[in-house]
Every structure is written in structure tokens, then in C-alpha cells.
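Showing just some of the chains, left in place.
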Amino acid sequence: MEYVNKLKVFNDPVHGFISIPNELIFDIIQHPIFQRLRRICQTGLTEMVYPGAKHSRFHHALGAMFLMQKAIEELRAKNVEITDEEKNGVLCAILLHDIGHGPFSHTLENTLIEDLYHEKISLFLMEKLNAEFSGELDLAIQIFKGEYKKQFLTQLVSSQLDMDRLDYLKRDSFFTGVVEGNINPDRIISTLNVKDDLLVVDSKGIYSIEKYLTARMFMYWQVYNHRTSYTAEVLLTQAFRRAKEISRNGGKVFATDALGYFLQNDTKDSLKNQLDQFIKLDDSDVWASLKEWQYHEDVILSFLSRCLINRKLLVSKIFTEAVSDEELKKLEIEAAGYLGIENGDYFVHQSPIRVIPYDKTKSPIFIMNKDQSLQEISVSPLQILSEHLLNPIEKYHLCYLDVKKKI
Amino acid sequence: MEYVNKLKVFNDPVHGFISIPNELIFDIIQHPIFQRLRRICQTGLTEMVYPGAKHSRFHHALGAMFLMQKAIEELRAKNVEITDEEKNGVLCAILLHDIGHGPFSHTLENTLIEDLYHEKISLFLMEKLNAEFSGELDLAIQIFKGEYKKQFLTQLVSSQLDMDRLDYLKRDSFFTGVVEGNINPDRIISTLNVKDDLLVVDSKGIYSIEKYLTARMFMYWQVYNHRTSYTAEVLLTQAFRRAKEISRNGGKVFATDALGYFLQNDTKDSLKNQLDQFIKLDDSDVWASLKEWQYHEDVILSFLSRCLINRKLLVSKIFTEAVSDEELKKLEIEAAGYLGIENGDYFVHQSPIRVIPYDKTKSPIFIMNKDQSLQEISVSPLQILSEHLLNPIEKYHLCYLDVKKKI
């Protein structure tokens, strides 16, 4: 008696069962570049605040693909024409939309490879895969780049109502336990429609959308801009800055192979070489290195690393107005004095946070009335909240070493 | 305008808010030995099958402590005497019950430190912490060891109905998405009681317990003994076996500092030294090393590592009867031939799985009837399932390299 099985279904606590729709997608998922996303945490250092937030970019990519399947079914049921080829294209596009992320992406992306953001890297990697898969990703890439004739397909991949957002908001809310950010992707998808090649929302769904916009705001303030994970990100950036300085000045710094490349890569190597190293990286390189750096002779590097490893973070605060440069300077001097170093700016950081709950100029949401006319949501007579979500909210994050507290 | 905050509450998607009850427990949680559990996955390689299962041992320890708080409240409300000191003791005991786990514990625990299981290490580490905290953990250790006069406190930490199990079953079901294994700890706790220093279940809760016992069975067969994660565990064990062999024969094998110690630690070092290295380890050491080992010149090590990193696993099967030694030998020879190596036993593994859904001899569950009399659950006239859960179920796992499939 014997049982064989080929994995074609993923069990997802967020969406239930995720089926892999075809062989090409199965093969993409099996590819080392994609499997690597298993070892990259979706929300970086957020786990310092919300211990449940260990979910991977791999999981998110699958989830977004799942929602895309639902969206396509929904739109087809509403007589929007989507060919099988287009369906496959848009599924591959969403599956790969974040393939360019490295470890602690938002923190390190400009630190590891300078001037190269993950969207760009995603595109490079999609093209690399396309070559391996003999052009089967042509349409996916067109859609991803917004160059395909049906613009609404691109909007499903990237817009205010794309499947990326629907998945990550739902997923991040689920794993952090921040229930205020919970959204209902099924409901939102059931209200999507297409009019004049625009992705729009049936008017019956207007409250679902307003709920979604407010849930997103809560996620911004409770999770994505949480001052504690912000502090951890500052520490991580500074630790890498310091490790690079030491390394480029001829000092010895432990690193895994791929990470070592980026610590030393001062002059710009060819993009191909950089990417070949980049795809070897994941979170384990960073954690394994930080753990060793705790014992480095450089006070700055070892202190920063210990803070992160033992989660003894800097003080962090949120202000509605910026702290003056003089005050920042004063904090730097205190930190420097405390640690017996010259320059305290590794330990003091201020940055503004600016959130536009709903940016109608950049990517408006259209409501389709019963008579098929379109209205931007904030001017719809049905709306009860949207008009208030247009204004940006601005606050300031500050973190610094509290020299009175023993760390 | 400024906001300060001291983290005293964790947001848990499983239980909601987890409050830290006192300063001692806050300090234990802040300790590097405990913080290290953040970087150790609760369910090891299960994430190869269930991508959501990235939750940490840190999170589980907090969750179990949360349930212990509930259990104590419940029992006190039923007039079971539990002093504040005892409460603190049993909270610390459950918080630290798994402190001795290292990375991929069930897989590696006998591979890294020979003949030393995590329960033993937990006790050593608790004693180490006790020294640092000036004996404040005395009572916790007594309870943990079962040496405290009130046995029911030990049963809350370790028995068929302990808070450890209630948390991990709930949590693992939650993060894997295996809904068949979902249990309701609140409900179970609300039925707990103490009679004659025994932890018992009020008769109204009998179906909740029977549901719990069946949910546990489902977790055993769908998660803990899943043949795919079993295969990954075999690969990991073999990779470490091979890395040690190479290392001890003078070969060079990349490793982080602490991990290197265990690869070379052939003769037994002092226990203290071993533990000092042990507490530096976490999952990142393992992943970072496996990634480097992919490129090692040794065919066996590199092949095993690539299988794990790229999730190209061996074939795995479940049988109701064991495969014969001859057949296993044949598979080994095939694997050896395919890879051009001498010994194929790194790639063929069979092991029995034996599950007793409810082991009444080892740790019986007692139902307390309205008249305060106790009955072991499987002989209660109310039971509808328990009597069928006494028999062990035995199956066999086999995994091997399928030489016909290109990996």
C-alpha cells in the first residue's frame, strides 16, 4: 500500500486553500529565486513589536496570486473579457511583483545596492526568469510594466485596489493581530468591475472601500510606522553603514559570502554581478552576521548589533513637530560621550512620516453607479468618509540613545 | 508634545492581548537567553509544507504563560487555593519550560549536543537564570521538576492538559491553517478543576476534552508527522552528520562561530562550555550555513544542502507496514550510483511513527462528576469517543532519492 502526492495546494491560514493553477506557475514557484522568498520576512523588523509577524514574502506572493484568481473569476462573471493567456499573464505578474525584494528590504534596499529599488530589481529578475522560461513571461512583464493594452490588468497588479495591497493588508493584520487593520478582500473583490478599461467599484461596495481605506490608515499608524520597529530599522541601517565603513577601510568583519560582497562592493560592479550575489541573500545572512558583530572590537558596531539581537532598542518618540537640529546635536554628543566615541550620529535619528490616507490625484478610486456613470469616490453622494481621507497627516519619529538608562 | 511607552502588552493574533504580569517576568523576557527564542521557529521545518508556520518559540512561551494566567484565575474562582507566590512560580515555570530548545530542536537536538535533551537543557538554563535573579526562580524550578507539594501546579505545566499543549496545538493549527486541529483553550480551561491535588475536568466539559483529543490526533497526522517535513528533517540531519564528518576529518566547512564549535566538538567539552555556545545558536546559523554548503566540494553535503535550500526534497511515502531492509539497501545503491558516491544511506531513511491518541496509563484524564467523584474519561458513561482513542496507530515513513526524477 503506498501513497504518492504532488503538492498542488497550499494551506493558508489567511485565505484557506491556495491551488496552483498551472505547470508554469508551479515551475516558477519551485525556482530557487522564488523559493528564496521563504527566508525573507514580509514585514522586516515589525516582529520586534508584533511577534506573530514572521510571515514570509513567499507566502504573500502566493496569497496575492490567490486573490488575483478570485478577481479574474469575478470580472469574467461580470462579462469582462479576459483570455486564458491574459489570465496567466496577470497571475505571473502578481506572483512576481515583489521578487526583487531582499532581506529587510525597506531598510536595506538603498544600503546594499545603491540607487536600485526593488521594483527595478523585480523587473530584472522577471526578465532573467523569462529567459529561462523561453519567453513565457512576456505578457506578464508587459502587464507589470503597464505596457499592455488592457490597463485594468495592470491596475489589478498595481493601484489603490490591487491584489498586492489586498493581500498584504489582510495578511499583516492577521499575523500582527492588529484587528483594526482587518479588511475583507472577498467582499472588495466582489464589488470590482471594469468600465472603459478602468478598474472600478460597483456602488454597492462603497462602504467596503471606505472601510478598507480606514483599515489601511490604522495599519499605517499601528504597524508600518510603529515607532519601535522604526527604531530597530534605524539600528539596522546604522549597523550596516558601520560594517561597510570598517570593511572598506580594511577592517575585518564577519559576513556570509554574499553579504561580504555587498559590504565591500564600493565601486560599482556590473549589474549582473550584483544581482547574482543579491539573489543569494536572505534574512539569515543578516541575523547570523549581527550575532557575530556583537563581539566585534568596534564599539559602535558591537553596540548596535547587541541592541538588535537582545532587543534593547533606543528610545523612540513621535512628535507632531520636528525636533530642532540643536537638540539632535545635543543628543548625539551625549551618546558619543556615553559610549566614548567621536561621532554619536549612529544613535540619533529623526525622520518625518507623511501619510495620505487616500491619494486621489495619484490613483483615484472610481465608483460605478447603477446607470454605469463613474464618480471618484470622494465626490460620490453615497460616501460617508472618503472626503475626509484626502488630507495628509504628518508626524515625526525620533529615536536616540537614552544615556540615563542602562542598556 | 511627546509620547513615551513601555511595552507591557503583546498583541497576539491567537489569544489577543498578552499582558506581562510583573517585573520579574518582564526581566526574564528581556533576557538574551529568552530573546533568542525569537529566532527559533516553533515548528522547525514544518514551514516547508505549511508556509504560515514561521511562528517562534518566543511567541509560544508567551502564549502558554497567558493561558496559565487564565487557568489560575479559573481555579481560584473555583476556590482552589493558589498563593501569589505559587502563581508567580507556575507562570515562570511555563514561560521557561521550553527555554532549552535550540534551532530545529527535534531534528538536531541529539546531533548537536549528544545525549542531552531539551528538557534537561531547559532545567540547566533555568538554574542559570535563577542564579542571575537571586533565587527568585526557586519555586518555578521546584514546580517544573515536580518536587513542589502541590502536584496540580506541575500538571498545569506538564500533563495531558497542560498549558504548553493547549497553546501549541491552538497556535500550530492557527499558523498552519490546519483547521481540523483547532482547539478552544478558553473552553477547556473553563472546565478545569482540582480534586485531591489532581487536575481534573468538570463533567460538563467532557465533549470539549474529547474534541481536544481528536484535534490533537489530526495535528499529529496532518502536521507533526507530515511526510514532507519528515523528509526535510531527514535531509537536515544528514547534512549535519556529513558536515561533522568532513569537519572532524580536517575538512573545511563554513560555519558561524557557535555552530562551528558543535561541528568540531568531538570529544566532550564541559557542559558549561557546551551550553555557553548552545545559547548563541538559532535558526539563522543553520540557514546561513546550509546556503554556503550548497557550494561545498563534497557532493553529499552540497546535494543535501541544495535540496533543503531549494526545497527539492526526496520522495516520501507512508506505509502501514515497514519496507524490508533489502529494498532499502537497493534504494541506497541506486542513490549512490546516481550521485557517484560510495554510500547512499544519506538519501534513504525509514522510520516508524507510533501515535497513541490518548495514553491513559501515562497521564490519565479524570472527569469530576457532579457528586465530586472522579472517573477516568474513557470509562465515563458520558464519553462518546475516548474509549476509541486508547489504541496506538502505527505507520511507517520512508524517504529516498528518486533517481528517475531530475532534482
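Letters A and B mark the chains as written, and numbering starts fresh at 1 in each.
Methods note: a residue touches a chain if its C-beta (ideal position, glycine included) is under 8 Å from a C-beta of that chain, and two chains touch if they have at least 3 such contacts.
Please read these numbers as outputs of a predicted model, since none were measured by experiment.
Copy number for the full complex in this structure file, with 2 chains shown: 4.
Definition applied: only the chains that are shown with their structure count from here on.
Subunit A meets subunit B in the complex at residues 1-4, 7, 10-14, 16, 30, 32, 35, 38-39, 41, 47, 49-52, 54-56, 58-59, 62, 174-178, 228, 254, 256-258, 280, 282-288, 291-292, 309-312, 315, 317-321.
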